Every structure is written in C-alpha cells, then in structure tokens.
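The complex appears here without one of its protein chains, the remainder shown in place.
Showing chain A:
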C-alpha cells in the first residue's frame, strides 16, 4: 500500500516508465493489488486541478495496460469499466480514460454487460471532432478490439451499436485511422444485420472512393495509397446490399474521373460485382456496358482499356454465372455480341480492333456466352472472308479471326470447360480461310497466326489436318518472293510448334524440302545467292530440329554432306568455300545441340556413338588423307573448333561409365596411333597413315586435332580414370609438349586445358607432381630458362595449373600463385607474371561446372581478398620503381577478373592507382582498367549516389578522369578501338554520377574533344561518341 503511494507520487512528479513497471511487477508477484493503487491514487483522481486528475487517470490506464491479464477478476473489471466510463464524462480525463478502456478490452473476464457499458460510455461521451488523430486512433482501436473479441455481444446490441459506431466513424480523415475503420466496416457489413442500416454504412465508406491519398515524403507511418485502396475495396465488396447504391456511383467515377480514377474504379467494379450478385448486376447491365463501352472503344490509354475489358468479363460472368451451357443466351451478352459483330462488318476500320477485343474477352467468361459468341462471330467472319467485294480486306478479317481463335484456345486451355471445344463445328471453314490466306502476302501473317492458334488448341485438328497445314506452310517457306522473307520466320515458328507434338509431318514433308536447299558441294566464292540459300535452309533446320527424332535425321543428313565435303569427287580449286560450308554445317549442329543440352534433353548422350565417331572420322580423314589446301581446307582451325565444341557438348552429357569407354579409345588413338576404332564413319582412313599428334615431328594438321581430344578430356567426371600408368607423367609430357613442340597458341592452350582439368579432378593422386615435379619445373623452365618465349609459355602453363587448384580451394593454391611475385623484377617476363595473376582469377569456359570440374563457391572472393592487399602494398613501395609498375600491371589484370563486391570498398585507395594504370602502354590492360572503372561507376549510377551529399570516389577524381578519358578517346592518340569505346562510355557515364557543379568547368572542353571523336573511322566508336556528347549537352545544373 505504501509502496503504491510512493510509486504514484514519484510518477506524478516526473512520469517515467520505471514506476509503472515496478508497480506492474508488484501486481504480478501478488505484492500489490489494484485496489491499493486506486486508493493511492485517490487524491489525484478526485483533485480539483484538472491536470492532476488527468495524470491520475493516465497512471491507472498505464498500469491496467501493462498488467498481466489474468490478474483481473470480474469485480475489478466491473469497477474499472465503471470508473473509466465516469471519467469519459470529464473533459480533462477523457483522453487517459479512453486509453484505460482500450487496455480493458483484451481482458478475458470481460462479460457482455461490461462490453455494452464500454460502448454506451463511448457513444454518449466521445465527440470525435474534438479529439486529435492519436486519440481517435484509440477510439477505433477500442472498437477494433471489441469487434475482434466480443462480436456476438455487439451483434446483440443491434442497430443501437451500428448507429453509435457509424456516428463516430463518420468524417474520419486520417489514413492510419481509416485503415482500422475500413477493417471494422468490413466485418460489420459481412456479419452484422445491416438490413436497415446499410445506407448509413454505405455513406461512411463509399465517400472515400476513389482514394486519392498520396503519402507525404518520408512518411513514418508507412500507410500507402495501395494499402488504403485494398482495405477500402474489401470493405466496398463486403455486402451485396451495397450493390444498388454503389453501381451508379462507380459509373459516375468511370465517366468523369482521371485515368487513375478510372482504372481504380474499374478494378473495384471487377471485385465488387461478383459480390453484388447477378440480379443487381443485370439490372444495371446496360448502364454498365454503355460506360465500359466508352472506355473500350475510345480508351484514354491501353491500361484503362485492359481494365475495362476485364470489368466487362466480370459483368458477363456475374450475370450468366448460373446458366448452363446448353440454353440459348439472351439479354446483355447477346446484345453486346451483336453490336460487336455489327462493327466487324467493316473489319478494316479502327473500331474493329476494340470490338474483337470484347469478343475475345467473352471467350473466357462462361461456357454459354463463349459458345454463343463463337457460333455467331465465326460464321459472320467467314462470310466476310469469302465475299468477293471484301477481297482487299482479307488481311484484317483473318487477323480478327486469328485473335478469336487464340482467345478460344486460351479459354479452353485454362478454363474448367475443357470438354467443350466450341470451335469444333466451324473448324473446316476456319482452316480453309487461313490456308487460303497463306497465298496472298497481305494476309499471310494473320493466316500464320491463325493456324498457330488452331494447331495449339488441344484436340481440335486431327493428324491428317495437321499434315495439310504443314504442307501449305512449306509452300510459304519455299516461296522465293521477297515479300515472304519476313513471314518465313513466323512460318518456321509455326512448324516448330507443330514439330513438338507431331514431328512426323515435319520429318516427312518439311525436312526433305529444307535438306534440298543444302547442296552436296559448296557454292563457289562469288555465288552469294547459293550461299544465302543454304544459310536459310540451315537456319530453318536449326530452329526446327530440337525434337529428338528430327535431330537424329538432321545429324544423319548433315554428316553425309560433311563426308562429301571432306572427300569430294572432284577436288575444288578454291577450297575455302567448302571449308566455310563445312563450318556452317557443323555450327548448325552445335547450335541445336547446345540448345538441347540447355533443355536437358535425354537423347544427347547417344550421339557419342552416332555423331562423335563421324566427327573424328571426317576430321582425321581431312588431315591424314587429303593433301589439298592444307592451310585453307577442311582442317581449318575454325572448323576444328566447332567439331571440338560438338565433342565437348556430347561428352559432358555422358555418364561416368560411358565416358570411361570413350576415353579409352580416345587415348588409344592419340597416344598409340590406333585411330580407326575411334573414327568410324563413311570415309575410309588410309591404312598406312601414321596418326601421332603429340609426336614433335607430327604435321601441324594432326596437332590441331588435339583440340578434339582436349574437348573430350576436359569434360570427364572426376571419378573417370585416365587410362595412363601415371597421371603425373602425362602432365609433365603435356607441359613439355606445350612449351617446346606445340606450334600454335591454340595447340598450347588445348594442352593446358587438359592439364588443368586433370589437375583439378585428380588432385589426390598427384602429390608428387604438385610437390616435387612442379617446383623443379619452375626452377628449370621459368626461373633458369634462357629463352624468354619459352618462359612466357611456362608462366601461362603455371597459371592454368594454379587456377585448376584455386577453383577447388586447394589449400596450397595461393602458394603457387605467389611464386609469380618472384618474377616481378625480372627484365624479360615481369609483366607476363603480373598478367598471369589476373589470368588465374579470370573465369574461363574450360573449368566449369558443365565440364564436371570441382568448383567451390567463393573461391574468387577468397583469391581477390588475398591478392588485392598484397598488390596494393606493392604499388606503394617507393624504393623500387620497377616493382611498382609491375604491381600496377598486376592490379590492372586482377581487377578486371575479380567480383566487383570485393573491391568496391577499396575504391578510394584504388582510384589513384587505376588512374595511373590508364597510362600503361599495354592497351589491353588499359581497356581492362576502363571496364573496371565503368562497372564501378555503374554501382554509383544504380545507387543514385549523385544526389547523395557524400561525394563519390569518382567525383573526387572527376576532373582528372575526364581529361584522361578524353585523351584516350580520339583515334589520333589511341590506336586501340576497345580503349576508345571504353573511354567514351566512361565519359557518357560521368554526368550520371558526378554533380554538375564539379564538372561544369570541363563541359566546353569535353564537348569540343568529343566532336573530334564523332569523326572516328570506326562506327562503334562514333556511336559511343554520339551518346557521350548527347549526355554532356544535357548535363546542366
């Protein structure tokens, strides 16, 4: 008791939460009773001074609010309710009393009569207009809480409660309060008997429609217009009783409002009408339609039209919801339908488009309406189509028809009335019209679209009819007319759609025709026409043949042509066209195969037996048997490259077991000369030929074939055993070969790819190699060797091995990379070593998941965060100029390779270094630095840093960046196209990330400098110069 008094006194003197908490814990522990507090408060509660009374009640309200709910009993609740109710009468204490009331509402022992008391007290004493937002919020919260907990009591109060609440809620304006008010109103409308009060409820809710509220900037309460809209919508759609009152109001808003209001109203209509029900909707049906019609036929914007169409659908759905399919419809839907068909009598007019949109929208309403629409619109359109007077309008008619067919299909596909294909009775006429349309250029496109709609409608066309379509479409593709060229794309898409479901027609009719476009021998060099023809054929084939059966045919037919090219009856004088043709054939296969792999098709692995041997067969034949055109002919590296890609794609898809068999024959061929079992195909390899590509004395053509070997080996699963006695020996052999004997860069790269893949996948069995052999290799080939070119190759090889270890987070990987720093003062290879550091971090397309390489996540981040500080440190060492520059090279090489997130925070340190990097004589590095700066700038653009008070790093260096980029942007000073393009791109981005006042003095100089770049000899550079200059012209404060 005394404690209570003490707390009360302290609190009244200086209100703090502590006293309240102490008292509440006292009550919770049973040391204090509520009655003690009331007693302690006595003098304050009855004080003459309004302020003291206020504090007294406030204190009690706070305590009640924090008190554990189970501490209240029937008696105390009754007393408290009566007490707070009496305090509501007192204007000084009304505010804390409301808080007290709110605190009482969640108490479990609150009995119905308490609830009624609370309501009565609030209704009698609270004048909402006199209260501020927070207090009104309390009032709404009281009712929200009561509605949630004591709904039945409130219901039993009947109209008395409704009138009381409605009077209170009337005129509320604050969005925060409205959110609660709408929620309460929804419950009232749904659960309470509002049959006599619905008008009043309507008045206090519909007056807010449409919501035009816009939250103030930096609104701390986070009530958005969307929240309010959604809350109000759920309120408006709560009771069917609102219907008759609401619809005229909505129509008013649709007719008169702004586009946003229109859209909002249309959306709300679509939500409300189903609730208001069929009778109300159909009573206002015509009025609704005449408003909606306006929005559809004379739309303010496409979105509003879309909403109006959806609202129309809802109107129709609501009206005809309970009709079954078989009864003939009449009334609104019929009238609208006729109205639209009337408009469609002139299909070329602009009104036809919205009319057909309405009919299409009808398709996904109810089955009966859908059926009615089809059975009236289609005969009408067919009649128009066959009418000789309407001949010029066939295009538009077909276009209308095709959208109708598409809409009908979509409704059957997604709707629940699947079994009813209303189009079925008309399919012959429709099909006939579309097929006829194919013959004339003006109606070709809509005809193709329409056919597409027909073939994609499930269960509509039978097999024979689809065959008929394919036949007709073939004629389109075979048409030579210029006009048809654009359309053949669409035609092929149609055939492709058909090929997915019924490939047989395509295989029988389309493919033979397309294959006939592929000659046995390449067209001569000056026969551009012939080349164009086979390219068109190939591009069509490549799009059509992903389906398994078709792909198989494609592989067979193209292989035959390849064989003919590799072993021609008459050796052509000019071998290059043949090579280019072979390249085109193989590229087509590679393109389709890559897509099949992407799709995860299961038929890819079987091509290890059907395609891969043939590839080895022809390529081996090319190098072993032919003597013609060794340099330009079919062993051209570009063709080998495509062949290798094919081998790689197929090998990737094989299981480990299959790979095992394949890799055995592969090694037998490449290391033992036993090529015949591997290269099975149409061509007979010469029996006396000696196949030994790794032999230092092998001709260059043979060594090129290592690309195929490499493509296969890099894709092996880690568990596949390499068929050699010791993998380490193989690796040494490969490295030596790559440094001493390989003749081209491609050959060397191939050897390194193999080495990297094997190191990555077989680390565990390579201990000796990694620990002993490699360091000997370093000493011999890199540290001590005298031939600088050989040293460079060795450095590249080292980088590949390091990367192979790095991607799997091999613990010693960084030790391998760190050895590069030993070379940083080397007179010959220091820059190569520095660039190699970047190379190790660069993502490549050999060490990938697809190739079953062991890759650990975040390896790149780990690498970058290890190397970056070391390199930055190195650039700062003032005693050794050479080392500084080498470190700069390493930085430039590395920064391009590593993820942006790793260096973004280092940018303030990095920026001066990168600026120095822009004067490096190595142009590739310069281009890399500019790319890095560009991607860093992109971060600033995305985050809108320009408006930020804190100047970005770029802004700090803006002036020097501008001038250095200008220097790099003109052809007179910068020979490299990539650098010029990069520099101009950067100049274009600067105005987006730097405030105008910083760069304002530069504007004239930049515009003048850019004018020079406008006259660049290269188109790509000019494009960037134009863009940059446009940005700078617009750059102002």
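Before moving on, here are some points about what is shown:
We take it that a contact is a pair of C-beta atoms (placed from the backbone, for glycine too) under 8 Å apart; a residue touches a chain by one contact, two chains touch by 3 or more; residues count from 1.
We take it that contacts and distances are computed from a predicted model.
Note on the omitted subunit: UniProt lists it as "MIP18 family-like domain-containing protein", one of the names in "Pleckstrin homology domain-containing family J member 1", "MIP18 family-like domain-containing protein", "DNA-directed RNA polymerase III subunit RPC3" or "Elongator complex protein 6 isoform X2".
Residue A:587 is the one among A:54, A:93 or A:587 that touches the chain missing from this view.
For the options A:151, A:176 or A:535, the residue in contact with the chain missing from this view is A:535.
Touch with the chain that is not drawn comes from one residue among A:160, A:610, A:883 or A:1022, which is A:1022. In the full complex, chain A touches the hidden chain at residues 350, 353, 525, 528, 531-532, 535, 576-577, 580, 583-584, 587, 591, 638, 977-978, 981, 1011-1012, 1014-1015, 1017-1023, 1026-1027, 1029-1030, 1033-1034.
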